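Coming up: subunit A.
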Amino acid sequence: MALSSDKRSQLKRIPIPEDRHFKPQLVGYNPKTPNRLAEVLAHSLLYFVFVGLLLLIYGVLPWLFKLPGSPLASGGSFTTTGAVLYGILAAVLSFLVAAVAALILILVLRKYLGLVQNRYGPMHNGPAGAFQTIADAVKMVAKEDFVPGKADALVFTLAPLMVFVSAFLLLTIIPFAPGWVLANLNVGLLFIVAAGTIGAYGVLVGGWSINNKFGLLGGLRAAAQLVSYEIPLSISLLTVAVWVGSLNLMDIVEAQKLWWTAIPLLISAAVYLIASLAEIKMTPFDLPEAESELVAGFNTEYSGMRFGFFFVAEFAELFLLPAIAVVLFFGGYYQPLAGFWDFADVLRGLGAEGSTLNQFGGLLASAYGMLWFLLKTALLSYLVIWVRATLPRFRDDQLMELCWKVLIPLSLIGLAVAVILRLVFK
Partner candidate 1 sequence: MSTEAAINLEDLPTLRQQTICGEKVYQLEDPTAYRQLCERLLAAGYDFPQCLSGVDMEYGLRTVLHLRRLSDQAELTLWLDVPYDRPHVPSVSDLWGGVDWHEREAYDLVGIHYDGHEDLRRILLEDHWTIHPLQRRYDTGGYLIPDWQAKPWPDWDAIAKEKEEAARKAAEAAEKRAAAAKAKAAKAVKPKEGEGGAKKPPLSEVKKTSDQVAKPKAAQTADDLTKIKGIGAHYVALLKEQGITRFEQLANLSDDEAKRLEEKMNFKDRIAREQWREQARALQEGKS
Partner candidate 2 sequence: MSIPAALMTGPTVLEPVVGKTDEMIVNLGPQHPATHGVLQIVLGVDGERVTRAVPHIGFLHRNHEKIEESRSYAQVIPYLDRMDYVSGLQNELPYCLAVEDLAGLEVPERAKYIRTAMFEFNRIISHLVWVGTYMLDLGAITPFLYAFRDREMALDIIERTTGGRMLPNYFTFGGVRRDVHPKFWQDLLDFLDYFEKVVPEYETLTVDAPVFQARSVGVGLLSQELAVNHGISGPNLRASGVAHDLRKDQPYDAYPELDFSVITRDEGDVWARSKVRMDEIYQSIDLIRQCAELAPRSGPYLARGRVKIEAGEQRYRAAEISRGQLGVYIHSDGGTGPYRSKHRSPSFVNLQIIPDLFIGQKFSDVIAILGSIDIVLGEVDR
């Protein structure tokens, strides 16, 4: 129906401003837009608070068991009941810590990836997207648990658990704060190597069991890669043992009160960081699940919570291997240059010896140490994810060349340096 001319003149014309011509619109996704950085920082804070709280329970738990008058402990050590109860609780707790740390870390790193990539990352589910990974986790638990017809059902079921167990076994020996360690092993360094290797088996048999060619290729790549990179990783662990003279992680941290191990053992620290990238299968070493080549590699056929275990383990390792790096090379829970002046000492000195204030001060000092530990770990995790966002992946032969022709000689040089330095300085 045509409008009459006077009706048409009554229609409101939207004026088009003269200068409305194209300008590249950077406003919405400028990396410098403050709220995006603020969101990432807020999520990092979330990480500190949640993981910190969980770890706090970790530290307080034995203390609670040994409260005066407790039936679970007598004379500073556990009774049998106490030990069993403590063991069960500790196991549950470390599972929780690994899982929750991973969940929060996934969120933080998704936000951080968004920051790098000029986008927002999760922001609509929960305050600033805080519940995103919880939704993911619940979804995965409720998803169909699928076993392919021709898969080896037993191995198929076990593989994700092996990977996951390997990840949270590592958690048990890491000293987060002075005295806060689940298992203060004399052979902590060896345990790291041993526990880490189980994960390689999980990936290998997981890829093999699903009866999928991409999975098989992924599993084989993983086996080759993980076993090869164990060598420079182990040798750089060895340098720490040589330099400090102990395999106990607590001793190693204590020895770094003044100088970080990374300062004399710079080469070893670098080798460790690169090799640990390969151990956690992050770009540029993400060949086992190279998404553009092998679809999803070893976890191609995994759905629901089984895939969730792989996923969580991957991100738990993203937290754990930097954590080990912090313990071994970057001063653990000590603030930098704690040998000259340590705020933790100030906290410990509160009140009279044995008073409640003094005990509380001790707790605060531990929490202060944990803060430094988490901060260093978070920074290293960010470094890893930065590398992941930037680099393309290597080819398998280049990966092997890097390991055998560069990293292993370098780690041996690092070992020689450690031996020489030890002979000269100690």
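Going forward, a contact is a pair of C-beta atoms (placed from the backbone, for glycine too) under 8 Å apart; a residue touches a chain by one contact, two chains touch by 3 or more; residues count from 1.
These made the cut because all candidates are chains of the complex that A comes from, given by their letters.
Every value quoted in this text rests on a predicted model; they were computed, and no experiment measured them.
One chain among 1 or 2 touches subunit A in this complex, and its number is 2. Subunit A meets candidate 2 in the complex at residues 21-25, 29, 113, 116-119, 213-214, 216-217, 283-284, 286-287, 290-293, 295, 388-398.
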